[in-house]
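Only one protein chain is missing; all other protein chains are in place.
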Amino acid sequence: MEFEESGIGEECGVFGCVAAGEWPTQLEVAQVLTLGLVALQHRGQESAGIVTSNGASPPTYTSHKGMGLVSTAFPPEALLKLRYGNLGICHTRYSTTGFSELQNCQPFVVDTLHGRIAVAHNGELVNARALRKKVMRHGVGLSTSSDSELITQLLALTPPMEELDTPDWVARIKNLMTETPTSYSLLVMFKDVIYAVRDPYGNRPLSIGRLVPISRLHSPGAGEEDTEGWVVSSESCSFQSIGAKYYREVLPGEIVQISRFGVKSLSIVPRPEGDLPAFCIFEYVYFARPDSIFEGQMVYTVRQRCGRQLAIEAPTDVDLVSTVPESATPAALGYAQQSGLPYTEVLCKNRYVGRTFIQPNTRLRQLGVAKKFGVLTDNFAGKRVVLIDDSIVRGNTISPIIKLLREAGATEVHIRVASPPIRFPCYMGINIPTKEELIANKPEFKDIAGYIGADSVEYLTVEGLVSAVQEGISSFQKENVSSHKEVGHCTACLTGKYPIELEW
Amino acid sequence: MEFEESGIGEECGVFGCVAAGEWPTQLEVAQVLTLGLVALQHRGQESAGIVTSNGASPPTYTSHKGMGLVSTAFPPEALLKLRYGNLGICHTRYSTTGFSELQNCQPFVVDTLHGRIAVAHNGELVNARALRKKVMRHGVGLSTSSDSELITQLLALTPPMEELDTPDWVARIKNLMTETPTSYSLLVMFKDVIYAVRDPYGNRPLSIGRLVPISRLHSPGAGEEDTEGWVVSSESCSFQSIGAKYYREVLPGEIVQISRFGVKSLSIVPRPEGDLPAFCIFEYVYFARPDSIFEGQMVYTVRQRCGRQLAIEAPTDVDLVSTVPESATPAALGYAQQSGLPYTEVLCKNRYVGRTFIQPNTRLRQLGVAKKFGVLTDNFAGKRVVLIDDSIVRGNTISPIIKLLREAGATEVHIRVASPPIRFPCYMGINIPTKEELIANKPEFKDIAGYIGADSVEYLTVEGLVSAVQEGISSFQKENVSSHKEVGHCTACLTGKYPIELEW
Amino acid sequence: MEFEESGIGEECGVFGCVAAGEWPTQLEVAQVLTLGLVALQHRGQESAGIVTSNGASPPTYTSHKGMGLVSTAFPPEALLKLRYGNLGICHTRYSTTGFSELQNCQPFVVDTLHGRIAVAHNGELVNARALRKKVMRHGVGLSTSSDSELITQLLALTPPMEELDTPDWVARIKNLMTETPTSYSLLVMFKDVIYAVRDPYGNRPLSIGRLVPISRLHSPGAGEEDTEGWVVSSESCSFQSIGAKYYREVLPGEIVQISRFGVKSLSIVPRPEGDLPAFCIFEYVYFARPDSIFEGQMVYTVRQRCGRQLAIEAPTDVDLVSTVPESATPAALGYAQQSGLPYTEVLCKNRYVGRTFIQPNTRLRQLGVAKKFGVLTDNFAGKRVVLIDDSIVRGNTISPIIKLLREAGATEVHIRVASPPIRFPCYMGINIPTKEELIANKPEFKDIAGYIGADSVEYLTVEGLVSAVQEGISSFQKENVSSHKEVGHCTACLTGKYPIELEW
Partner (left out) sequence: MEFEESGIGEECGVFGCVAAGEWPTQLEVAQVLTLGLVALQHRGQESAGIVTSNGASPPTYTSHKGMGLVSTAFPPEALLKLRYGNLGICHTRYSTTGFSELQNCQPFVVDTLHGRIAVAHNGELVNARALRKKVMRHGVGLSTSSDSELITQLLALTPPMEELDTPDWVARIKNLMTETPTSYSLLVMFKDVIYAVRDPYGNRPLSIGRLVPISRLHSPGAGEEDTEGWVVSSESCSFQSIGAKYYREVLPGEIVQISRFGVKSLSIVPRPEGDLPAFCIFEYVYFARPDSIFEGQMVYTVRQRCGRQLAIEAPTDVDLVSTVPESATPAALGYAQQSGLPYTEVLCKNRYVGRTFIQPNTRLRQLGVAKKFGVLTDNFAGKRVVLIDDSIVRGNTISPIIKLLREAGATEVHIRVASPPIRFPCYMGINIPTKEELIANKPEFKDIAGYIGADSVEYLTVEGLVSAVQEGISSFQKENVSSHKEVGHCTACLTGKYPIELEW
């Protein structure tokens, strides 16, 4: 099977929901969770899992996991099975390893001395290896390679080990946070409560939304009394899909308790003195859906600003600006606005290509990416084109596109990339090719234009990217909670500066 | 299951391929057919079928059919089964009826007195009912409701009925064409030949391409001697996906023979005197992929011209132009260019929504189309928006989008539709809702703006659409074959003027 | 995949049901049809199909077909779809060709000038080739290689061709029966009636049953007024599974009409003068379920009689009689009873073996049939065994079994076969290996005992078989309808004497 050879991939999305008020309510929690997952599907397409709890004492947990897209993994009978949940958490997963198993699906559910807990996790523990050794030295066998199981066992083996009716999960979560600084956005469900946790560096996103009656959805004065439930999600883009209003982000280091009584901030675990937050800048550049909101600004707007900045840093003398559809479109429109050049479409995408069974070494394989794009010849034949891309990872996708455009009559093809070259691996939840595979680390990079067949290639600078991202935050910060006032972003894959010193 | 309630649907795509030269060749005909189908997937997603022939005497035919997308219907073992084909035809189907069966899948293969033939068909015979009666009166039982079976049986029962080594299929096809004037684009495979046929009115599209070595694909001088095979397709957009060069359209009424020796025009069956061609204008407006070429012009360009014409006919005093992604984008860009207003994106589409299992009557169902779109608030809050749509069928999709935009802060929302109102049914292969369901036939249409909640609604005129379509053809015609010199388009769904008098 | 290499196979089973009284009734016709099919599953495991009719004017037909066992082919949604049927016919199929397609599934449904009919068929038309030529010469294309389509088209093209409200299907069926003498047991459904037809030679079986309330099922006095419906089936064994009482057989050449008003014999088409009936003797020997009744006698009893006769014809001096489980058990018990030798089990069957994915040429493949049987060593070690088999086709199954027994300690292994050697092909619906593959036609047959490794091998004589079969009929005949009084069986595969002269 021929897979789309994408460059980089997000590893996960998490989502949770608690019905508000007296249980059971009219809210179909399982349906909300499913739609929430669908809205996060771009963060992981390999498997999906939902765990619900009825919230009783002792609680009944119900779970369903499946391989593939949410629509495949959750047939009607799965939703039927989950329908008595009053709260629940769920997870969609993208595998970093070539081989995938249902067993690695999250959420992870375990029985502990204090009852059953469920954990869903987005991120990657930077000190996972040491932590695995630690729990194994304690005598625990680990049945998967997932950080979620590791987190769960770490929560379980925190003393005290007496059987308690009201175990102090918050203390255990804090303890976990002191053992591992980053990266995780975490949902821990216990009986009738979800704890939403973001690591002290805020590396992975996590936002809270409020479900209101559809009829009140867009009425500005919808008060607390209308609340039908609370949701928590890797990205706020999911809120619209389920009829929720954006409430706020979970702050770096914050532990928020979500119950049927509402949302309560329990604690903010601090970073080491002097350390800035390190929210992944590639969420803005590439991963997040353009309608998501981070740090008070819409992702689309940031991408458009990157395009404008790119036009300032790397102008071109051409006839038109275009995009590699569709992720680079906001940047391309920004570039067009800033440069005054006309925005024109030169490629159209065939949605259905991707997974056809092509034998290796056939003539059709040679066609490569050309199969995926139709060329809108009339729009650019005889013209000079600047093509905006959001990032160049391996360089093997852009090259055939340039060839296509030239052969269809473009007289010049210039490439402008709305982010800096990727040079370093990510150890915090993003799947990036090995250092050797990254085009920016290859000898050919010296003549990247020649290598990919472009007339010129220029990248946005790191400074340009950071300023495009941070420009929109300042105004927001003024009116926001104090702990959030420090702004900082992880640019490790671009600069090699990791937010904390790594063990390897 | 909640299906996307699309307004109108194409019913089919057909595709064929013949390897050139001595058989067997290096060309993987089954792979070409599969990729060709994938490129026509937008014309039908319900089922797909491929029939190949080894071209021997007598020939061995191999077929595979399956429900769903090509990628689902054609697993690797299906391609393996088909791999000895030297030529083949295929079909992708969209069902007009609610209920679908593998049995109705095309191509249709039958044994006749003269050997086995296979037929794939795009279109709908306007006099199907009378023809069915005719063949049944002859004593033939019809096992499906499909026109393809009807066509096949009509070909089979044409005299003479002696068993012949070289049956005159062309005479039989001509006979068929005199019995039914429209609409069909037809592929008939017999042993080692494909007959590509377009009805005298040219109502459905059909184009021919030439497969060349990938290395010569874009070299202008690639001569006949390079030819690796011939392909024929409902739309030329499929040619790029398989490494073929556009060759020409099959003309209205033309019978083209495609064999390993090349392409040969056998006959052109004329229309009744005075009748113009009647190529479906909605292929330009809605169905075709934007990178397809009809009558010498790219569909994208026509759509852009429609947008420009719309800006002339129905200007607006607003701050920005936007699109309902993604089919209306060329028209929106045309509108922006003509009007000088900035083109801005206001919605982003969630690719993964569509088929989740939502219980009827839930709060989530009320969200409707909102689940599918993310709102790019920052781009238009506080502004006046003109939203370009390609067509409005029932009016139930645009209404919640307008509501979304207003609630996110648009101060005015004007709708401009890049095609005229649809008022009449199509009997020639397009699935249009019943007359009563069409918004343009409802009493509410008098105040359509009020009904859908827009500040104003205006449509492109029929004249405007026809001129936008035909404007690009003239120059092309001068250099083209004589029979093609007459230009005409079917606008029956807009005007009620059908190309021929209908039996009902 | 490793398939069980069975020797011979039945090709089909047919079943029909009509609810009695005013429609709709309480009878779940679709459920009855499904269970009836399951009871005939031994006659065909490749595919299954059901067509129901609501019986209205015009009728609505609903059909579902699927590959594999009935339990796979008919998921709950299929039964749901069929639930409004007031009558229906169904079919289970075993493919004679290596390759199978859903398209060949029966019943076959076609629209004719006189309305829609559905046909299910067990058997094989001896003059199919000539009949195919005939209908094709009439101008009909045939879309499958199945006799069912051929029968349907033959019914359709019988004159008169005027559109009639009450077409004379019976005349058409009679006409069909004069065109093809054998072999078929046929169900033709039209609107609100099923015609049950057996060819004039009665080659394939067909029986009628009467559905009564479960509570009255076994009460002898259950009168006509209790009738809930009528069923018709290839074998009466299905009646018990659905709560029906055995009513009678359809006679050779008879056309029976089954409607909600009851069962009515319409006609008996005669054989050519002097010809005897030719009911397939292998239905008794091998195919039928032992609890089915043919010609007034239970199949089990006939098999037991064959075993007794075998003991008379071919006695052995051994310590015990055993069986190749499980089809030969009645004959083995008969042999034991007649000979006075103790009946002992020597093998047990592993139900789950059959379809595991074993690579060719591995050591495990060499194990062959041994994988399927467990050896009950203690029962025969040190003893002389006579093993009864029902038939030996290729000789490749019995040979490893003999080896197994010897190696586990049997001092002698004698084989007695409860039917004569198979030497000739069947052209009437049974799948028999080619003449060359039949062990009885190979040179090795001269020393068959040596070839398969037995101490001795003896077969039942043709005369012995025929007398064992016909012995039980006489008493039955006295009290039966006159046309049935002639007794005759087809022994063509044993003797080469076909009931009619064959075209090849």
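In this document, chain identifiers A, B and C correspond to the written order of the chains, with residue numbering beginning at 1 in each.
Convention: a contact is a pair of C-beta atoms (placed from the backbone, for glycine too) under 8 Å apart; a residue touches a chain by one contact, two chains touch by 3 or more.
These numbers were taken from a predicted model, which means no experiment stands behind them.
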{"item": "Among shown chains, those touching the left-out chain", "value": "A, C"}
{"item": "Given A:Q41, A:S71 or A:T112, the one touching the chain that is not displayed", "value": "A:T112"}
{"item": "Options C:E225, C:E273 or C:D378, residue touching the unrepresented chain", "value": "C:D378"}
{"item": "Identified contact with the non-displayed chain, of C:V170, C:L276 or C:A370", "value": "C:A370"}
{"item": "Interface with the undisplayed chain - residues on chain C", "value": "1, 26-28, 31-32, 34-35, 38-39, 41-42, 69-71, 74-76, 79, 213-214, 217-218, 228, 237, 240-243, 289-292, 297-298, 300-301, 326, 329-330, 333, 337, 342-345, 348, 350-359, 362-364, 366-367, 370-371, 373-379, 403, 407"}
{"item": "Contact set of chain A toward the excluded chain (per top definition)", "value": "63, 65, 102-103, 108-113, 117, 132-133, 136-143, 145, 149, 152-153, 155-159, 161, 163"}
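We take it that only the chains that are shown with their structure count from here on.
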{"item": "Minimum number of chain-to-chain contact steps, chain A to chain C", "value": "2"}
{"item": "Interface residue overlap between copies chain A and chain B, same or different (over half shared)", "value": "same"}
{"item": "Centre-of-Cα separation between chain C and chain A, whole angstrom", "value": "61"}
{"item": "Inter-centroid spacing, chain C versus chain B (mean Cα positions, whole Å)", "value": "49"}
{"item": "Chain centre separation (chain A, chain B; CA means) in Å", "value": "37"}
{"item": "Junction residues of chain B, two or more chains touched", "value": "none"}
